[in-house]
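The structure appears right after this line, and notes come after that.
The complex appears here without one of its protein chains, the remainder shown in place.
Chain IDs A and B follow the sequence of writing; residue 1 opens each chain.
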Amino acid sequence: MKSITKREAWAGYLFASPWLLGFLVFMSYPLIASIYFSLCDYSVLKSPVWVGIDNYKMLMHDELFRTTLANTFLYAAIALPAGMATAIILAMLLNAKVKGMALYRTFFFIPSLVPQVSLAILWRWVLDGEHGVLNPVLAKIGIHGPNWLNDPLWAKPSLVLMAMWGVGNAMLIYLAGLQDVPTQLIEASELDGANGWQKTKHVTLPMISPVILFNGIMGIIGSLQVFTVPYIMFPGGAPVHSTYFYTEYLYDNAFRYHKMGYASAMGWIMFIVILVLTMLSLRMSEKHVHYQGS
Amino acid sequence: MKSQQQAVTVQKVLVQVALVVLSIAFLFPFAWLVLTALKPLNETMSMPIRWLPSKFMWGNFKDAAIYGHESLGYYPFLVYAVNTVIVCILIVAGTVASNSVVAYAFARLRWPGRDLAFGITLATMMVPFPVLMVPTFALFRHLDWIGTYRPLWVPAWFGSAFSIFLLRQFFRTIPFELTEAAKIDGASEWRIFRTIVLPLSKAALAVVALFSFMGAWNDFLGPLIYLLDQKTFTLSLGLQFYQSQNGGTSWNLLMAASSMVIAPVIILFFFTQRLFIQGIAITGLKG
Partner (left out) sequence: MDRSAFTIPCLALAVLGTLYASEQLTKSPPDDGKIHVKYWEKWTAFEFDAMKHVVDEFNKSQNKIRVDILSVSGIEDKTLMAVSGGIPPDVAGLYGPNVTQYADDHAVMQLDDMCREAGIKRDDYIAPYWDACVIRDHLYALPSTPATTALHYNRALFREVGLDPDKPPRTIDELNAMADKLTVIEKNGHVKRTGFMVTEPGWWNWAWGPFFGGKLWDGKGKITINSPENIKAFTWIQSFSKKYGASALSSFQNGFNNMFSSPQNPFMTGQTAMEIQGVWMYNFIQKFNPKLDWGAAPFPSASPDLQDPTVIDLDVLCIPKGAKHPKEAFEFLKFVESQKGLEMLCLGQKKITPLKKVSNGFIEHHPNPFIKLFIKLAYSKTAVSTPKLGIWSQYSDEINNAFSAVTLMTKTPKQALDDVANRMQPMLDKYMERLRVRGEQ
């Protein structure tokens, strides 16, 4: 190991400088400022007035804060596993060696390419309990479809359904992971007489476990920030706040109610929640994630 | 041996069937979108549902592209499409340019504090956008950037954790002997980066470009906060404007615009998907 030369160190700083600068300006400044704002009464137009931990105290008593937090957790708790399962299953199908694969891959990826706003509009038509397209189809196979959009119980599941449909990115990453699983391993397990499920459980899944962890953490971060689709599909979190999510409430506080300080406090709480969840998943995964070569 | 071959064939058929069924499920709403784009307006909302248009209105596509009434605040979707493409180009270019340089520093150069900086970089992936929303807005306000595209694309030129991570993992797989030889010949780091590392990294760069494109393409919150003038709207925002009006919306044109916009992207993806999957596979997402 050579010692670091001055020239190399300088080059290193120079090459890293865009990010170092970006980190200072677009990351650490906003983070620190947002701590400060969260301790202030701040409405953008007037300079912030220090109020101590008032905002946090009020959050503790804010029922809607709890509702949106619960909604968001509940949504993430269903959407994340459902989405991951969908993505893995699709990826495994796409990894099979059959004809027309390029076409299938494109098909499954299309929903991720449709602008989310169009998607939201489209799904309103599909799911509408009275005139939608889905319920007549369900009726044909003997299922009485619920009133997806107007029933506080079914509005969240309909969002989960939509999320399962837009797993293209994760699917690609899984697919890449699957293609990397050494064929010898699979052939070896076949020789041992393993069936499809056993192969999946004992060879494929452990081999792609790092990818699952990565996608899982990305999924936690993404699904806790859900905003666009519910914002468009369910204005005001209708029906009865059942689809009112954390980021929407934060946005409303900041830009509709002009309570920027309160919104900043909400943002920080979210950051801490995500941090804790990520640490937890990393800790819990230690035993289950298998790294190649280690 | 024969029975095993049979099993394999059965399995293949099953996979094929599953793929076809799922394809229909995934294509169905998209088909609905295209069919709606081809309907006359009064059939878009008719009840009970009309599956097929009574007459295929190919003219809708033309109308969606050019129909507009500027003084009424209606702009043709083409305007929104062009705006979106402009923003996407600036973001993708910035992401690829900045992150490849930064990732090079993290992957192949040694400098004091590098590993700490890399750890912090990874941690920033956990910072949710809403935390940054308020102060970033205040920051751009001070710069007088509200109402321009700058708040949307300038940050992309300063790196992002996800892309840095992806490219760093990839750059590390390039054999060090290749670059050491050049170094001994007296090549500068920039030259090594340009002539050796970059040309070997096309697949990884394509992945970074794709992911940043997808992000920019679907971004709604950013434009919602920073863009003010109707004529500068991106597609997401423009589409939302139309649907949020109390009815009277030309759903057919809206869907025609949506399908025109995604068609090129779908075709592009079809021809390049292998590259992406390879790119992801070689990069270090596996850990």
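Criterion: a contact is a pair of C-beta atoms (placed from the backbone, for glycine too) under 8 Å apart; a residue touches a chain by one contact, two chains touch by 3 or more.
Given the structure is predicted, the values throughout are model-derived calculations rather than measurements.
Undergrad: Which one touches the absent chain: B:Gly119, B:Pro175 or B:Pro199?
TA: Missing-chain contact among the listed residues: B:Pro199.
Undergrad: Which residue from B:Phe26, B:Phe77, B:Phe106 or B:Trp153 sits in contact with the chain not drawn here?
TA: B:Trp153
Undergrad: Which one touches the absent chain: A:Ser17, A:Asn150 or A:Thr200?
TA: For the chain that is not drawn, the touching residue is A:Asn150.
Undergrad: Just to verify: which one of B:Lys55, B:Lys231 or B:Arg274 makes contact with the chain not shown?
TA: Per the contact definition at the top, the residue touching the missing chain is B:Lys231.
Undergrad: By the contact criterion defined above, which parts of subunit B meet the unshown chain? Give residue numbers in ascending order.
TA: These residues touch the chain not displayed: 42, 45, 47, 71-74, 83, 86-87, 89-90, 93, 137, 140-141, 144-149, 153, 194-195, 198-199, 225, 228-232, 241, 243-249.
Undergrad: Could I get the residues of subunit A that touch the absent chain, sorted low to high?
TA: Here the touching residues of subunit A are 41, 43-46, 58, 61, 63-64, 124, 128-131, 147, 149-152, 236-241, 252, 255-258.
To be clear about the criterion, only the chains that are shown with their structure count from here on.
Undergrad: Taking each chain's centre as the mean of its CA atoms, how far is subunit A from subunit B in angstrom?
TA: The mean C-alpha positions of subunit A and subunit B differ by 16 Å.
Undergrad: Quick check: in the complex, which residue numbers of subunit A touch subunit B?
TA: Going through subunit A, the ones touching subunit B are 4, 8-16, 18-23, 25-27, 29-31, 33-34, 37, 44, 90, 93-94, 96-100, 102-119, 121-123, 125-126, 130-133, 136, 165, 169, 172-173, 175-177, 179-180, 196, 208, 210-211, 213-214, 221, 224-225, 227-228, 231-232, 246-247, 250-251, 254-255, 260, 263-264, 266-268, 270-271, 274-275, 278, 289, 291-292.
Undergrad: Which bits of subunit B are touching subunit A when the two form their complex?
TA: Spelled out, the residues of subunit B in touch with subunit A are 11-12, 15-16, 18-19, 22-23, 26-27, 29-30, 32-33, 47-49, 98-99, 101-102, 104-106, 109-112, 114, 117, 120-121, 124-139, 141, 155, 157-159, 164, 189, 193, 211, 214, 217-218, 220-221, 225, 235-237, 239-240, 243-244, 251, 254-255, 258, 261-262, 265-266, 269-270, 273-274, 276-281, 285-287.
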